[in-house]
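What you see is the complex with one protein chain gone and the rest in place.
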Amino acid sequence: MSNIVIENLYKSYNTGTENLVILKNLNLTVEPNTRVILTGSSGSGKSTLLNLISGMDNLSSGKIMVDNYNVHKMDESALSSFRASSIGLIFQFHYLLKDFTAIENVMMPAYMTGMPKIEALAKARELIVEVGLETRMNHLPSQLSGGEKQRVAVVRSMINNPGIILADEPTGNLDEANSRKIEEILFELVKNHGKTLLLVTHDNSLATRGDRHLKLENGILAEL
Amino acid sequence: MISSRSFFLAAKLLSGKRNILKKRNILGAVLGIGLSLIPLIVVLEISSGMIEGITERYMEIGSYHLQIKPFFNMDQDKQDSTIQIIKSLKDVKSVFPVVNGVGLAYSENGRTGISFKALPEDYLEIDKSAAKFIKIESGKFKLDTNDSAMLSSEVARILDVVPGDRIKILTARKIPGRRPVLKPSYLTVNGIFSTGYYELDALSIYINIDKGKKLFTDKNSLIIGVKLFNPFENIKEKTKEVRNILGTGYSVHNWYNLEQSMIDSFNTTRTILLFITILIVIVAAMNISSAIVMLVMEKEEAIAMLKSTGVPSALITRTFVYMGFIIGISGTFIGLVLGLLAAININGIIHLSEAVINKFYYYIQILLSPLLILKERNLVIIDTAYYLDKIPIKLNLINILLISTLTILLSVFAAYIPAKRAGKLKPMDILRKH
Partner (left out) sequence: MKNIRWIFFTSFRYLRNRKATKRIGPAALSIAGISIGVMALVSVLGIMNGLQLGFIEDIININSFHIRVYSNQIEPDPDTLNILKNIDGIKSVLPFIDIQTLIKGAYSDYEAVNIRAIPENLGDYDPAMANQLNLKSGDIELTSSNSIIIGTQLAACLGSNLNDNISLVSMGGSGFKNLKPFDKEFKVTGLFQSGYYNFDRSMGFTNINMSRSLASGKENVIYGVKLENQYRDRDIALLIKEQLGKEYEVVSWRDFNSSFFGALRTEKNAMMLVIGLIFVVVGVNIKHSLERSLVEKKEEIAILMSLGANPGSVKIIFIIEGFLIGFSGAVSGLVLGLLITENINSIFSGISSLITYIESIFRLIFLPLKGNSTDAFSLFSADNFYITELPVRIIYSEVLLVFLFAVLTSTLAAYSASEIISRYKPSEVLRNE
């Protein structure tokens, strides 16, 4: 579990004709092992905020600390290892590697950081069993259903035991039944393995399931 | 068969600013063809030029167009009448007697074996086409007296003589049944010449024909050289004609018989060189296949949509074949221009390269000099000892046309296979992916 500290975050885009301000003077502190639900209308910058925390995008000014890492003072290769070890990412689209089986997809982040293949596969197996996909683990993504693929994506994000899970509308592409399932699994896993969760969603009903509810509107963060 | 529709499609597919990468593929294929044609054209033109140049020199100075050798000892009258008879034939430009022999030459500072050619004193007027190749380096072409001698530049160098010097020669006369008669005599160097091809004038010396007859009395030494207006047409028939008109007692050979093995060996080398350069063009054509395959992959969606609206496969195929055609033509054009430029200026290019490399050579030598004593030596790329001193380029348009056509055909063929596959694509397979 990790904590996040954001100070005076400011993010803008220069589109050539105008300067678009996405995030204005954002301050936020998230304690370890907290589950935060982030809502807001489309285009309000929720994804941007997640991307900034993971270092996938660059800030305009301000500071983001994850544990003791100053995310935006790291170079690319430091950022890569930081992401590999400390952050789990889940997107709306599963983004599984289509040339690899389910279990291979899950073990990949661990294998990349140097864990021996056998050990990584074993760990992956545990997680896959935990979400009930044991019978499907040697299948390629093309052979899995939408819900199954997203389940794989969820456990993939946890293989390296990151302190934070950043989930950007993980159920956006799924039907009602699958959405419920994914949400269950996500909250279950986060609780069992003790992680900080930052979940972006359109679904206001989820708001109550977390420890905190934040709303992002016009670049300004408000607590509910 | 040129359908304007597929042509427009081709043009449309090739334009479009969206993807620079795609353009670079096509550009790469075009440049590939262009680049690969340069060595082909240069090799073709240079080898043709060299072979023609060397062959021409041999024809004009060495073997002549026809050579007539009497099997008996010809006296002056018989010689004159024979020459008249041959002169009367049509297409005969000039006829002259030549005496050949070998001997030794000595000067104050050098010795060498030499090969004599005894010629009439007005040789350069009689045989204007030979005069074209005989360059007087110093002195004058003068063969009027018994002691006149014209030395080739190589002989002059070995003997270390200049026009005006005297040399001593030794020749041997065979007398059947008795010991050979050794005749030393003195010659005066009137001038120094070269023909531009080392091999041809390596150890050559020209003397007056009457002196030659005195030195070399053997009947095998005298030949009658014949020059024709058109030595390339019907040479066999013309040879026969001369044989017939002279009757028995003579052997008549043409330049082709005499130089055949040399010409054949040149042609073999040339064939092998051409084969290798053609290989490069083939590899470049494979580039085209590759580029078209990639283009097809790029434009998959567009193809699928066209096919689902009823556009026939043949049209799709033809469009991509046109692409290959366009690549082929532009590449060929670039290759031709650059290749011909290189070939025409090859002498200049070689001298420039030699100059540049030598400039660096000098600095390299300085760098390496601390331990070694280096001789002053310049790099020579084309050494006149083994090649002509200047490469003559006569552009052969037929060959160029042939190469261009073949290259374009090759490009079209290279495009055909991926184009056919493009036509066979199933729309649903593609649309499902996107």
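As written, the chain order gives the labels A and B, with residue 1 at the start of each chain.
Operating definition for what follows: contacts are C-beta pairs under 8 Å (C-beta built on N, C-alpha and C of every residue); 3 or more make two chains touch, one makes a residue touch a chain.
Every value quoted in this text rests on a predicted model; they were computed, and no experiment measured them.
Undergrad: Missing chain touches which shown chains?
TA: A, B
Undergrad: Which residue among B:Val162, B:Ile175, B:Val283 or B:Leu402 touches the omitted chain?
TA: Checking the options B:Val162, B:Ile175, B:Val283 or B:Leu402, the one contacting the hidden chain is B:Val283.
Undergrad: Based on the whole complex, identify which of B:Lys132, B:Lys168, B:Lys214 or B:His253 touches the chain you can't see.
TA: Answer from the full complex: B:Lys168 touches the omitted chain.
Undergrad: So which of A:Ser12, A:Asn33, A:Ser60 or A:Thr113 would be touching the chain we can't see?
TA: Selected residue, touching the omitted chain: A:Thr113.
Undergrad: Out of B:Ser251, B:Thr268 or B:Thr405, which residue would touch the omitted chain in the full complex?
TA: Only one listed residue reaches the unshown chain, and that is B:Thr268.
Undergrad: Quick one: which of B:Gln84, B:Asn220 or B:Ser251 touches the chain that's been left out?
TA: Spelled out, the listed residue whose C-beta touches the missing chain is B:Asn220.
Undergrad: Extract the touching residues of subunit B with respect to the undisplayed chain.
TA: 21, 24-25, 28, 31-32, 35-36, 39, 43, 101-104, 106-115, 168, 170-172, 174, 179-180, 182-184, 203, 218, 220, 236, 256, 261-262, 264-265, 268, 271-272, 276-277, 279-280, 282-284, 286-287, 289-291, 293-294, 297-298, 372-373, 375, 377, 379-383, 385-387, 418
Undergrad: Touching the missing chain, which residues of subunit A?
TA: 47, 51, 56-57, 76-77, 80-81, 83-85, 89, 91-93, 95-100, 108-109, 111-114, 117, 156, 160, 168-169, 172
The criterion applied here is as follows: only the chains that are shown with their structure count from here on.
Undergrad: How many angstrom lie between the CA centroids of subunit A and subunit B, rounded to a whole number?
TA: 73
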